[in-house]
Each structure stands twice: as structure tokens, then as C-alpha cells.
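One chain of protein is taken out of this complex; the other chains stay put.
Let's look at subunit A:
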Amino acid sequence: MSAPSLASYIVKRPFLKRWMMPIAQWYTDASGYRRLGLKADDLIPEETDVVQKALKRLPPKEAYDRIFRIRRAFQCSVSHTLLPAAEQTKPEEDVEYLSPIIREIEKEKQEREDLDALVVRR
């Protein structure tokens, strides 16, 4: 699901991380989804089995909030407006809520594939 990324390489090296963080924060902010009140995980494409399954596993409150954010952003987009500053997503609110579940499902899938390809030597 994820594109190739240097993120883990950078995060492992503190000096690189110190350099890159301000740039990353500027870039994320500039991409503009926060001004529509969305979180980064709202942007994950839904049209795969894995993400569909992950969405089903969301706790009811999370699922409700997600739909609310998406509809609000849609309204903003239709009316060509941005949310007032108080309602925009703050950087500390922009946390992963769906990705951990997706990673878990991918791990399960991987495990199943590995077990199916298992060769037993006795």
C-alpha cells in the first residue's frame, strides 16, 4: 500500500531527522489537507480489500469522526472555502488512527502467505 520512502532511513539517524523535521512539517502543512480539517490517514485510498477490512475494524467513534471529517472537507471543497483556523486540524491532532490497523492486517496477510508457502523438513 505504501510507496517507497526514505522515512525510516531518516528517522533512524538523529542528525538527519533534526535537519529534515522542519522541512517535513512545512511540507505537510503546505499540502493543505489540514486546512480542510482532515487527518493524513483520511487520505489513504479506500479501494483495496486491506483498507476496507481496516475500516470495518475501526471503533465506532473513530469511524463516525472519520466520516464527519470527510463530509466537512467535501463541503469545503464544493464551496471553495477553507475551515476557520480554530477548526483546522492541528499538527498534534494529525495522528495515525487507521495505519496501525492496516499494518496489522498486512502482517496477517503476509503471515498467511508465508505459512502457505511453508516447506516442512523432518
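Operating definition for what follows: contacts are C-beta pairs under 8 Å (C-beta built on N, C-alpha and C of every residue); 3 or more make two chains touch, one makes a residue touch a chain; residues count from 1.
Here is the rule we go by: contacts and distances are computed from a predicted model.
The complex includes a chain that is not drawn, and of the options "Cytochrome b-c1 complex subunit 2, mitochondrial", "DNA replication complex GINS protein PSF3", "Large ribosomal subunit protein mL38" or "DNA-directed RNA polymerase subunit beta" the UniProt name matching it is "Cytochrome b-c1 complex subunit 2, mitochondrial". Interface note for the absent chain: among A:17, A:71 or A:112, the touching residue is A:112. Check A:17, A:57 or A:71 against the missing chain and you find that the one touching it is A:57. Against the chain not displayed here, subunit A makes contact via residues 56-57, 59, 108, 111-112, 115, 118, 120.
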